[in-house]
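Shown below is the structure under consideration.
For this depiction, one protein chain was excluded, whereas all remaining protein chains were kept in their positions.
Lettered A and B in written order, each chain numbered from 1.
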Amino acid sequence: MLELKNVSTRYGQIPILMQVNIQVARGETVCILGANGAGKTTLLKTILGMVKPTAGEIYFNKQRIDSLPPHNIIAQGIAIVPEREGLFPKLTVENNLLMGGYYEQDPGNILARLAEVYQAFPWLPQRLKQKAGTLSGGERKMLGIARALLANPQLLLMDEPSLGLAPATINEVFNVITRIKRDKEITILLVEQNARKALLVAERGYVLQKGAVILEGPAAALQENEIVKKSYLAAGSF
Amino acid sequence: MELIISQILNAVMLACTYTLVGIGFSLFFGAMDIVVFCLGDVAIAGAFAIMALSTVMGVYASLSGILPAPISGIIVVFIGACFTAGLVTLMYRAVIVPFEGKNINASLLSTIAAGIVIRELIGLFYPEGRNPHAFPQLLPAGLIGDNVLLSWRNIIIIAITFIMVMLLYWFVNRTKTGLSIQAISQNKEAAIMVGINWHRIIVITFLIGGFLLGIGGFLTASYFNSLRFDMGAMYGLKGFCVAVVGGLGSIYGAIVGGLLIAFVEVFVTAFIPGGTAYSSVAAFLIVVLFILFKPEGILGEKTVEKV
Partner (left out) sequence: MFKGKPIGKIAAGLGALIFLLGILAGCGGGTKSQEAPKQEGGSQKKVVKIAFIGPLTGPNATEGVGPRNTFELAVNQANKSGKLPFEIKFLAYDDASNPGTAASVAQKIVAEPDVVAASGHWNTACAEATIPIFKAAGIPMVIWGAIGPSLTKEENFPYITRVCPTSVQENIPLAAFVMDQLGRKKWALISSTSVYGKANTEAWQAEVKKRSGAEIVSLDEITDGSTDFRPILSKIKKLNVDGLYYGGNIMEAALIRSQMNELGMKDILMAGISGIVSPKFIEVAGQAAEGVVVTQPGKEPKKMPGGKEFIEEYQKAGYKEPYGAYGAYAYDAANIIITALKEAGTDRKALADKIGKIAYTGLLGTTSFDKTGQTTNSLSTIYVIQDGKFVDWDESKYKTGERKLPGAK
């Protein structure tokens, strides 16, 4: 469904991504591991069209998308849960959710998806009128996921879902991801520093280091890989 | 007591003339994160457009032949406000877009320059542009009953300001486009990530803001009965101050700021002997105090670097 072919980007003169090749098939969950500064967020922004690649091509459902503006790309069925939740702090929880369904014209569909989302996050309905900025860190992350689901995307991008959260909350988040995978037909590309959690939930993975893909393979294989074990599964990055 | 009431009314009327321009500043600042300095001149240009339609171009006269006068008046004001919307969007394309994402100081300078250019173009190309003009009275004259305080014109100005603010509120809070404008001003990146077409929303923001400015210019010129090509400089400055005091980016803030500054000006003039000369100074002093001690304004939030 998603393919990046030899994609490179730079920021001014500084290269960020270097000839990255990634494939994500329909229905898969793929994770991209990497440390800070490896280029993970840039990768997601490039897919979304917010950063334009200096070389290479990106295909979504066999259509080339790298030269399209972000709103076009997103309208084709890609949603993102951004790194720092990407919420609108002064809008209500309700309005934040509805912004997720930006391109949905049919109110019936919106209602149906809201129902699904309320099932996954039962605490949401009571908080609808609250301003999003007043939620706790964990709640904001959940809201970010809920909002992305409102778009009923074919491809869900997640930028470091565990970032800044307490261990219990991280577990909750990954439980949610697991549940989503089970309940819907959805393709997920998630980018993470927390390799252990990520490899438990993904079928395949890539390792990104300083902008280049240095490893790829099935999750199980990566879990056993020496480099991965040393750099990403060592104590301290649990 | 009657004196106080009439001074309160004077302050409210003055606040009405400031509010729409202040809202313009807040709206654009919220959406774009830059202060567009030429808004006062844009509003005055709108007033000139309405004046042109009413006098030189004879549109009002020909319409009045077919339709009742109030409707012709509304049409003329509407056309003038649309012109202003177009003008400000054109200004956006010409002067802000080239510097987007680049040096912010260049953007600010270029909006100041745009204001000067608009002002001088009016002076050059409007017949007798540099002379002051009596603004045609499109609003009905006369009083309601015998009370001097209740003139039709004042009531209508207050009503129009109120209606415009209410319309804006409804639009910004209850329509998807309006919520998108709020979204962009709260978190631009997230807005793009949700699929909002940033450029389109910005253009819509300018069109709406420009329309409001046109109406604001019309109300101001009607209240003061006179129009000069260079009124935009002071008007814009006051509008900017109103927005800052109320909280740059907050639409209600502009209303509160407008009332505060107008009240200060009127009461300094009325109750301090020799105060007339210092009314504007007092107003600006309030603004300076706010910038020093509460830069986010009355209803704004702590985003100090933005200012």
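As a convention for this text, contacts are C-beta pairs under 8 Å (C-beta built on N, C-alpha and C of every residue); 3 or more make two chains touch, one makes a residue touch a chain.
All figures in this text were calculated on a predicted structure; none of them were measured in a lab.
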Interface partners of the hidden chain - shown chains only, full complex considered: B
Candidates B:72, B:151 or B:185 - the one touching the absent chain: B:151
Contact residue for the chain not shown (choose from B:110, B:161, B:185 or B:250): B:110
Contact set of chain B toward the excluded chain (per top definition): 2-3, 6-7, 10-11, 13-14, 95, 98-99, 102-103, 105-107, 109-110, 112-114, 116-117, 119-120, 123-124, 128, 130-132, 134, 148, 151, 223-226, 228, 231, 234, 265-267, 269-271, 274, 276-277, 279
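Definition applied: only the chains that are shown with their structure count from here on.
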In the complex with chain A, residue positions of chain B that touch it: 176, 179-180, 182-183, 186-187, 189-198
Chain A to chain B touching residues, read off their complex: 48, 50, 69-71, 74-75, 80, 82, 86-91, 95, 98-100, 102-103, 147, 151
